[in-house]
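Omission of a single protein chain aside, the complex is shown with its protein chains in their original locations.
Let's look at subunit A:
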């Protein structure tokens, strides 16, 4: 089953999360295309190519498809269709929500409140606001990655123009207290933007948002479709040059076929999640329980209960995240990591930093719909050996044959006296006093 990865290998049509060569556990980055999206996209490519702003028959047909898609998405969001606009990405929806929400309330003030664990698109928009002379307050999180509603409420001021809180965290899965924060925002007269990209389609949309953003490829729709929702009565003004499209909210010609596919996928996905989310959640519970039992020196992070159904993150002490990802990929498992060595900038994830948890050796497992339970079991079966092997070969491996300071042996499954000689990095590992290792 664990065949080496083959580029271009076929996907199993019945199990989009499972390529024939291995298992796809990176749904939080992007969900494999939903069959409903594929069918709707093919149909709409032929029926929905015309300009929905024109008045002739084919154009009116495209307009009908677009509006129908809008109504379907609005239904899942619990919104009115005229509150929903389609953008060209989730990131664009976030940028428009944050900057447009701020711009419309400029008279109230230029103060923005965000949580420390928002998606980078929110934080980059906040940085842009700061560069333009605005002020930003970042609300911290506890060790599970959850923002404290009281702390969030305390950050609101008379000149606060907008507050931003994600529905759930994209890296560790912790669900945020949106309802409580929304209540505080309502009390203070501050609109709340909820970035729901990671939860939309998987869980109910939390109540109390003023602005909301989502991304279609996270629920099995096509890439290049985002959703921006602005509640009736909430002030919003486009930060971009004027354009007539999407009720003057989003510039550019609508991608009707992709929007139709996104809406079809969202409806189907949301319906399936009634049964699928509990199944995925049970698999995540299994990972959360098994990994610390079978792998020594592991920290499973994020809230164990108030969490997304499909996502779990853990950090393995003394291992490079990149090495872990590479080795798991070789065995046919696609996962992601928040460790610095896996980032372009060699900076660890701002989420793990804000939580104050171990950032190296980090693995995020996020399960797509229809993931096979036996793939998860296979992952759990190979992980202990992968981690043990990497710890053996990491330069400056501490006490490869002995216990770590608090008891359990680092590599209980191995007792290889030659482990000291298996360092992969021959360059400067000897500069560290290998002969002076503290041993029991």
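Methods note: contacts are C-beta pairs under 8 Å (C-beta built on N, C-alpha and C of every residue); 3 or more make two chains touch, one makes a residue touch a chain; residues count from 1.
In this text, contacts and distances are computed from a predicted model.
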Checklist entry - The hidden chain: which UniProt name fits, "Anti-sigma factor", "Sulfurtransferase TusA family protein", "Ribose transport system permease protein RbsC" or "DNA-binding response regulator"? => result "Sulfurtransferase TusA family protein"
Item to check | Full-complex contact with the absent chain, from A:124, A:157 or A:389 | outcome: A:124
Checklist outcome for this item: Sole touch to the unshown chain from A:357, A:371 or A:388: residue A:357
Checklist entry - Of A:86, A:318 or A:333, which one is in contact with the hidden chain? => result A:318
Checklist outcome for this item: Missing-chain contacts on subunit A, rising order, are 120, 123-124, 126-127, 130, 136-138, 299, 317-320, 339-341, 343-350, 352-353, 356-361, 394-399, 404-406, 432, 436-438
